[in-house]
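For this view, one protein chain was removed and the others were kept in their places.
Note that the chains take the letters A, B and C in the order they are written out, and that residue 1 is the start of every chain.
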Amino acid sequence: MYDQLKQQVYDANLALVRSGLVVLTWGNASAADRRQGVMAIKPSGVSYDTLTPSDIVVLSLKTGEVVDGKARPSSDTPTHLHLYQQFDAINGIVHTHSTYGTIFAQAQRAIPCLGTTHADHFFGEIPVTRQLTRQEVDVDYELNSGKVIVEHFRNYHLDPLNIPGILIASHAPFAWGPTPAYAVENAIVLELTAQMALASMSLAPNLQPIPQFLLDKHFLRKHGPGAYYGQPATKETR
Amino acid sequence: MYDQLKQQVYDANLALVRSGLVVLTWGNASAADRRQGVMAIKPSGVSYDTLTPSDIVVLSLKTGEVVDGKARPSSDTPTHLHLYQQFDAINGIVHTHSTYGTIFAQAQRAIPCLGTTHADHFFGEIPVTRQLTRQEVDVDYELNSGKVIVEHFRNYHLDPLNIPGILIASHAPFAWGPTPAYAVENAIVLELTAQMALASMSLAPNLQPIPQFLLDKHFLRKHGPGAYYGQPATKETR
Amino acid sequence: MYDQLKQQVYDANLALVRSGLVVLTWGNASAADRRQGVMAIKPSGVSYDTLTPSDIVVLSLKTGEVVDGKARPSSDTPTHLHLYQQFDAINGIVHTHSTYGTIFAQAQRAIPCLGTTHADHFFGEIPVTRQLTRQEVDVDYELNSGKVIVEHFRNYHLDPLNIPGILIASHAPFAWGPTPAYAVENAIVLELTAQMALASMSLAPNLQPIPQFLLDKHFLRKHGPGAYYGQPATKETR
Partner (left out) sequence: MYDQLKQQVYDANLALVRSGLVVLTWGNASAADRRQGVMAIKPSGVSYDTLTPSDIVVLSLKTGEVVDGKARPSSDTPTHLHLYQQFDAINGIVHTHSTYGTIFAQAQRAIPCLGTTHADHFFGEIPVTRQLTRQEVDVDYELNSGKVIVEHFRNYHLDPLNIPGILIASHAPFAWGPTPAYAVENAIVLELTAQMALASMSLAPNLQPIPQFLLDKHFLRKHGPGAYYGQPATKETR
């Protein structure tokens, strides 16, 4: 019943490891099936070496109750669930402690848009949330991690498909997309743009973000009705 | 008819991936066949995992029209085409978003010649173009990317075989050479010299470029009539 | 008689190499078997390529005398032995010269707790010992390396299971845990947190450690009676 969804989530989790974004068990990928009203996610603390598609846990998108799978779902499940509930357009989420993304998260700095690599995938800086309060950490910590993400997008009027990721302050990145494969790709881009921004800023300390017209050009040649990058077919089948 | 050319372009694209210069689909290699009046280039947004020599697209060097191949050519094709049209001596071009080259491009800084590794392949600093204007970005962006490169070489009286690469400001490197294999090699050198220059400058903030006589010695022992590096035969057959 | 212990130590040593923490022969892992009153450790200066489980040397935990094995034990054996004698709760120790851990050790700086990656495994900063005196270096150097570690834990009232590692000033890291596998994991975490802290501090020079309530949350959700991370079974069988 959920075999295809579980396979997708399994593939996305392994893609994280292959891409070097995940060390030990610090990372997880999930997918939502809006039609069936469920999400699927990696089980908690299970080694990627022994993970199989049948280990993937399926939960109700509405209630968060497990509907398929024997293992305990990732401890970050409440964060994923809240994002799926609040961001209708996304169907894949990945969380990693990828090195350079985490470096910016720890420094509590957004990743500025300093070049076209960034602009091709994120339509502006990759933001960082505010710190959670003691109260938010003590009770329902993982749910509140989702809430500060949504709060940031609401406060700054951001579209989750235009800015498909964020850094949680003192923690690490979340990235997402219309599919789990796009979520993984955005997590890779986030990591690389963080690495390059760190060094570009050290080389040119007063560096400003790229002009809006260059950002528009790059993001919009890949996204939306005027896109002309890639092959016509691949955009649909991905 | 174009099988050899397509194979060359295929090989150069895979060499970019093997060398770690390309992540996701951010990169492309092309080659020109001056006798047949064509250039060949990677199709746009196609994954390197599934790329085959027959996917390579062939275009007229004069008009840019596709003469062979079913896929849409790389979105950067107008840049490559303009460079082949303006720089007669080059027959291979590669474009990457390699990490350290892009770090300098984003910082809008040339890569200074700080050592013999650089001097063996680039006869002086690796320049950075000016920023494109809003007008140049909005209309014919990729063609204009080629034009600012050529403008830089004209303004500073540079020879494309002596300085076989450049950084586009806020974007990333282009490198080239007399063959696609040399273009790949120059892209590798550009990346490594960028990495080393970044750290040498942080270690010795007031570091000056190497003296002209050392630059002359290294570049000219590998290039031109007095070259004595390598085996006599390999210089021809490469 | 000691086959299982020797296999564990062999596995932990190879895991260090696989994790990229060890270059050349700079590293060693050991394990204690409290019931049998012994510890086992890698032989000195033996290449990891040719190491076999039967090369592992077994010594008395009480006297340090070799009770099994023909090779000379690691020159760092007196450090390991002293730690097992003084820290009852640990049964695995690893020593590496991993790049970023050693960078902090050389700089004689503790690794501050700047994020949740760190907080999940170390309940506070990863400390650095004082420098050894000339006298301590000249006589019984390796034993004294163990003694300055224990001295630091005593002086600062630290629990070795809460802070499962330390940097020896001007030298390199030691990490440990309830099993050799946990010791390896803690050495990996130490290395990554060092890498990330170095860059976070360069990005935000006045960065402060994370608040205590966030440290509590992360460390305690993985350790102790209230832990809810991972699968119930894996915590026991690891």
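In the analysis below, a contact is a pair of C-beta atoms (placed from the backbone, for glycine too) under 8 Å apart; a residue touches a chain by one contact, two chains touch by 3 or more.
Predicted model, so just to flag it, every value in this text is computed and none were measured.
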Query - Partner chains on view for the chain not depicted - result: B, C
Query raised in the report: Which listed residue (C:Val67, C:Ile103 or C:Ala204) would be found touching the missing chain in the intact complex?
Result: C:Ile103
Report task. Sort through C:Val9, C:Ala31 or C:Val46 and give me the one touching the missing partner chain. Result -> C:Val46
Requested in this report: Spell out the interface residues on chain B facing the chain that's missing from view.
Outcome: 114-117, 120, 185, 188-189, 192, 195-197, 199-204, 207, 210-211, 213-214, 217, 221, 228-232, 234
Report summary line: chain C positions in touch with the non-displayed chain are 23-26, 43-46, 71-72, 75, 97, 99-100, 102-109, 131-132, 134, 137-138, 141, 170-172, 198, 201-202
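In this section, only the chains that are shown with their structure count from here on.
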Requested in this report: With chain centres taken as the means of their Cα atoms, state the distance from chain B to chain C in Å.
Outcome: 47
Requested in this report: Would you give the residues of chain A that are in contact with at least 2 other chains, written as numbers and ranges?
Outcome: 201-202
